[in-house]
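Complex shown without one protein chain; remaining protein chains in place.
Chain IDs A and B follow the sequence of writing; residue 1 opens each chain.
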Amino acid sequence: MSTSNRKERPTIGQIMDENGVGRRRFLKYCAGITALMAMPPGMTAAFAQQLRAARRPTVIYMPFQECTGCLESLTRSFAPSLESLIFETISLDYNHTLQAAAGHAAEEARHEAMKEAWGEYILICDGSIPTKLDGIYGASAGHSFVDQLHEAAEGAAAIVAVGVCASYGGVGAAYPNPTGAVGVSDIIKNKPIINVPGCPPIPEVMTGTLVSFLASGVPELDKHLRPKAFFGNTIHDRCYRRRFYDTGLFAESFDDEGARNGWCLYKLGCRGPTTYNACATIKWNGGTSWPVESGHGCLGCSEPDFWDQGGFYEPVTSKLFNDTGQIAGAAAAGVAVGAAAALAANRRKKKLSGQVDKETSS
Amino acid sequence: MTLLEFSRGTMLHIALIVFVFGVLWRLVTTFMLGWRKRKSEWRTSAGQSAVKGAIAVGNRSWPHPEFLNRTAFGEAVGYGYHIGLFAIVLLGAPHVVFWKNLFGINASWWPTIPSGIISVVSVVTIFLLLIATIRRYMPPPLRRISNFDDWFTLVILFTLMITGVMAVFGIGGRYELILAAHIIAFNVLLIWFPFSKLMHAFYILPARFFIGYTHAKKGAST
Partner (left out) sequence: MNTATQTYSGKAAPEDRLSPSEREERAMAEFAHHFGAYTATNLESCIHCGMCADACHYYIATEDPKYTPILKAEPFKQAYRRESGAFAPFFKLFGLKKKVTTEQLEEWQELLFDSCSQCGRCSLICPMGIEVAEMIEIGRRGMAAAGLAPKPLMDRAKHQAETGQPEESDRPYSEVLQDIARDHDLNVALDKDKADILLCLPRTDLEQNPESVAAMIKIFNKLGVSYTFRSDALIAENYGYYAGSRGLQKRITKRITDAAKKLGAKLVIVPECGHAYTALRWQAAEILGEELPFRVRHVTEFLAEQLEAGKLKLSKVNGESFAFHDPCQLVRKGGIMDAPRQLMDAMGVNLLEMHNKKGFSFCCGGGGGVNDLDSARELRSRAQQLKLREIDDTGAKRFLTSCSDCRVSFNEAGEHYDWNKKTESLIELVATQIKE
């Protein structure tokens, strides 16, 4: 039943045509996406063709322990407005933040949609999933998030974890992680999962990932399940301030001359060197600026456990332990053991040398 | 926990504990093994001898010219990589930041050297260490007296230097892994330190002082 239903859905190309989007404009958009993803230019035409042929997918968007920041970011993706159009064209069958329906009606709609597109739909998640105490820390419609995730994941063709919380637990999982928050991939093991981390992720990266998934399936991922196309380089590698790092020019504080001159923020805790994301190239707010450009170091929000990497204003090599006197204790123990070893050695010396000393004194 | 977190968290903490514990253990034992009371008639007073001992601590760094025709190359290589290591460790920006953070000090006077220069110094230092290694293997006296201590210390130093350079140039893998390897190598160095010849960093002071002091008392050459 579901398959026949799917076939009735129009392709993205058909929707574009209906909305009067010209071929040229569509190609331009695809060129933009393929460029973002660092695909060779020759791929654009093939990509466009694949995307046009893709059928309008069913999307279930499940929010868990989240702040809606990711959704805010997603819905505010700027020009090309075509992206938003694409999202209008996809069948966003469930998102309880956006949809008008609420309560039982919304849940019913979700189950309906899932049933209809069982095994075919894309599951988008944002927010971490609390697991402690049988997941009691997060529930809606009488079911814990853990259960909801299991249920929704079962019929999904693939899962896209949007934001660092859904990807790796994010702020919810920060020490001491009272709710036992984890990311989707910590719970679901038998489905293709694409992580699009960030706090929030760059809108273009989210849409780009979705579009490329529609066109050609799961893209190439890194070991943290992030699309390599967007997360293949560190911020530091692509940072326009890199030359200051290389020449040893650093801002020492946020109000010194170095900061005003736009020097490297490494010493002020910038996580650029260990953070894989596209901020330095795609930037934010439609390419207007990005954190480092605005004078603040990268926080590393697309990395697992970014919240627990020491103070945000401590450098990437800073110590990550709280010494509550252990080292002082080790010093005291060292002195004590050293003294004891010396006393033992002196006793041994007396014992060993006894014979010869008697001889020489005679 | 990522490898990087482990390296600069738990492992660094343990390494520092072992380092402090081991270094003090070894030094305290050494200096508590008993002192000889010497009874000869001395040429130089204890006070003056102590001054000469203190001078010897610095002076021994400069080889006597009488020996240079045989030792100049070894001295140059030794000096070279020591200066290189100190420059990198004490003046490289990422290292300075690390020390400041580790000791919890805000030493704004602490200078740094541009990383371009540090990179050149690093490559030169690796090269010099390589020569030092070859020298240890090549000339018979060195090879004859070398033991596991020497070789293992060199292995750690090479790992440390090479991962450092790889991290800076972004070669050989993901930065955070290389950085973690670099910090782990440093931790291994810290743990190995008290039990190895690396302790010469501490012993050099009393050893030089003693020879300066005892020789000054006899008026002998220092």
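Keep this in mind: a residue touches a chain if its C-beta (ideal position, glycine included) is under 8 Å from a C-beta of that chain, and two chains touch if they have at least 3 such contacts.
In this text, all values refer to a predicted model and were calculated from it rather than measured experimentally.
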Q) Which of A:25, A:260 or A:348 sits in contact with the chain that's absent? A) A:348
Q: Tell me where the left-out chain touches chain B, residue by residue.
A: 25-26, 28-36, 38-41, 43, 56-57, 60-61, 63-64, 66-67, 70-71, 74, 78, 136, 139-147, 149-150, 195, 197, 199-200, 203-204, 206-212, 214-215, 218-222
**Q.** Residue numbers in chain A that touch the chain omitted from display
**A.** 338, 341-342, 344-345, 348-349, 352-357, 359-360, 362
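Here, only the chains that are shown with their structure count from here on.
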Q) Where the centres are mean C-alpha positions, what is the separation of chain A from chain B, in Å? A) 41
Q) For chain B, which residues are in contact with chain A within the complex? A) 1-2, 4-5, 8-10, 12-13, 16-18, 20-34, 93-94, 97-98, 101-102, 108, 112-118, 170, 175-176, 179, 183
**Q.** chain A residues within the chain B interface of the complex
**A.** 234, 236-237, 245-250, 252, 266-267, 273-274, 304-305, 308-309, 314-321, 323, 326-327, 330-331, 333-335, 337-339, 341-343, 345-346, 349
